[in-house]
Structure formats: C-alpha cells, structure tokens
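The complex is shown incomplete by one protein chain, all other protein chains being positioned as in the whole.
Now for chain A:
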Amino acid sequence: MKQIDKKVADSYFRERVRLIVLFLIIWFIVSFGVVMFAESFENMTFNGFPFHYFMGAQGAVVTFIVLLFINAKVSDNIDKKYGISEEKNEQLSAGKALDH
C-alpha cells in the first residue's frame, strides 16, 4: 500500500463528478426539458411523429441508453489514466459480492 497525493485523488473524483453532472444535465433536458415545452414542438415532425411524441417514445430512451454506455466507457478511461487496474479491484472486492 502506498500513499498517493491527495491532489491526485481529488482530481480523480472531480473528473468523475464533472462527467456525472454533464450527463445528468443532458438527461434533464431530453426528458423534463422537452416535456416542459411540449406544445411548442407539436408542429415539428421526426420519424413520422410530432417531435414531442418522438422524444417521449424514442428519443429520450435512446439518449439514456447511449449516455450510460458513454459513461461506462469514459469512466474506464479515467480509471486507466489514474492507473487503476480492474484485476486488482476484483481481488479487493472478492467476497464482498453477493454471487447468485
């Protein structure tokens, strides 16, 4: 076990939080944001639907899925940048998992 600079650890946390905040802003806009202004999208059409309907039925859901995959991938890259090894993580958390 070796000590690492608190600043390095903090910047790891900051990068992850910045990412989460960014994604939650997009999450909010595509769902709550579009609903709030639904009436103004009624005359735009997309994929055969009025735009507000498209966002509710397809657009928002697809955005959510894409955001989760981007989050997983980018977080992996951040882990790599800070020298976190997944094998080590698995070792450390072994036995803490409820495997069924």
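Here, a residue touches a chain if its C-beta (ideal position, glycine included) is under 8 Å from a C-beta of that chain, and two chains touch if they have at least 3 such contacts; residues count from 1.
Here, contacts and distances are computed from a predicted model.
Asks: Of the candidate names "Recombination protein RecR", "L-serine dehydratase", "NADH-quinone oxidoreductase subunit K" or "Acetate transporter ActP", which one corresponds to the UniProt protein name of the undepicted chain?
Replies: "Acetate transporter ActP"
Asks: Given the full complex, what residues of chain A touch the hidden partner chain?
Replies: Its contact residues with the unshown chain are 1-6, 8-9, 12-13, 16, 20, 23-24, 27, 31-32, 35-36, 38-39, 42, 45, 47-50, 52-54, 56-58, 60-62, 64-65, 67-69, 71-72, 75-76, 79, 83-86, 88-90, 92-94, 96-100.
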